[in-house]
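Here's the structure we're looking at; comments come further down.
Left out: one protein chain. Kept in place: all the others.
Up next, chain A:
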Amino acid sequence: MTSDFLVTYDESSSDNKKSSTGMKRNVSFEPTDYKNKNLYTLPKSSRAFNRQFNSLYFHRLNLLRQRLVRKCEEVWGNDFVDGQTPQYVERILDTESNRPCYIIGTIFSDLKYKPNVLKEVAQNMYGAPPPPPESYSDPDEDQFMIEDESGRTVLEGDFLRKTLLVTGNVVGLLGAEIKSGIFEVVDICYPDAAPQLPRQITNEKFSERTNGNKIAFVSGLGINPADLDIVKLELLKNFLIGEFLLDDSKKITRLVIAGNSTAISEINQDRQEDLKSKYRGANKSNFSSEAIQILDGFLQEILVSLPVSILPGESDPAEIAYPQAPLHQSFFHNNKKYLKTNQLNRLTNPAWLEVDGWRILGTSGENITDIFKYVVPLSKIQNAVEENQKHNGAEEVAKIVNENQGELLTLCQEDSRIPILESTMVWQNIVPTAPDTLWCYPYDDSDPFTLEETPHVYFAGNQPKFETKMMNLPVDNTGEKNYSIRLISIPRFDVSGQIVLMDTDTLECEVVDINCV
């Protein structure tokens, strides 16, 4: 029966003859309870959405101010600006004219296309919000400010054009007040990195784990019953449960689905016809129950063999505001026996995980996508570049690019999101733009988005392409000690057909491409 042509697993790899009797999946050490497991779980009964957001900002500022004061002192304490040693001014409004100083506060970006509820009210705009713009920024008209409890001052300086700043960043700025209410920035300082826990390998059970384990990350399954690409989903499922008889499949110890498992269906066209009851008609959901059923069925075959963690995303039927609550358990009717086990983990978005001792932080990518809108839009730069290419040489073009967020922009032109993932680690806040441009719960006495622990692995789902980088975050100014963070940008599966495998021994990542030709 066998032939030279047909090569299957048991023939090609001589060391593995298990396929006829079944292969055993590798095992990871995953504690049932770990630190920050419920960090993004909102209180069950005392959710108050009627609070103001200012307390969130002030709490964030207070958390990071202590770290910044120490760091700014170390960095700028012995510097000279215009022959003078800069002094720390505790209140922004207390800065003296033309006297070098450094201040600490929260950035506010007043970008041209950024949604502004006050403008909408002033312009008498009511109803549904307009579709979100591709980018909020117009470099010619953008304005940045810094604020603290005392007030707000406008920022100026070429330095700002080279730096990515978004609303909600807590930073230290070195400079001087050149005019009343205008602060010229010379340098910027970010908070000290939060401590990174050592790998949690002390537990006895850790010895039970196998070597060469891999975590599979997938995002953006985008199940849409109206336009379902069942082939890709089937191939993915078959790969994960080992139907392709590949050695890589059995090394996967957990599948992490990072959001957007379902797609939002088209707005109900028949809505007008169903307005007999004005509420029943108007409140029809755009979420398709069929999509959820397909997802449930998809997981049903996987869960027999492979543990799954699932985060909600912006196109999933979950809360719209960050942090998103786990997908409701009634969605998983076919898998209800796994609901209370570690086999099916319904996670919040963002969420912390702990696998094989690694502390993993991840989101479904909305935070990164939103921050990307603060980057100078490509079209603006391309226009400027084209204009200058006609009259000037390449140097002039490079200068333009450099003047506009420099390296970051160059990377983002190539659809890279890694610089933004890096930035969030440097800022020590993973969702700084909430609540300004990303809806979030009005926390009263905490800001869980501010890092109080630096993760080992940080991933974001639903990004344009797969990227990964081992980032080194300096612990102090000497640069001798760094925290290593594995950054992963997970592509949308429905577009790319790609999933990411991360080795839990080395944190090396590889992409698996599944498609049909």
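Note that a residue touches a chain if its C-beta (ideal position, glycine included) is under 8 Å from a C-beta of that chain, and two chains touch if they have at least 3 such contacts; residues count from 1.
Just so we're on the same page, contacts and distances are computed from a predicted model.
Note on the omitted subunit: UniProt lists it as "DNA polymerase delta subunit 3", one of the names in "tRNA (adenine(58)-N(1))-methyltransferase catalytic subunit TRM61", "Transcription initiation factor TFIID subunit 6", "DNA polymerase delta subunit 3" or "Adaptor related protein complex 5 subunit sigma 1". Checked against the hidden chain, the listed residues A:239, A:322, A:358 or A:372 yield one contact partner: A:239. The residue from A:326, A:419 or A:432 that touches the chain not shown here is A:326. Checked against the hidden chain, the listed residues A:229, A:415 or A:453 yield one contact partner: A:229. Listed here are the chain A residues that touch the chain not shown: 1-3, 5-10, 12, 19-25, 27, 32-33, 41-45, 47, 228-231, 234-235, 238-239, 241-246, 248-250, 277-280, 300-301, 303-307, 325-326, 328-330, 333, 336-343, 346, 498, 501, 510-517.
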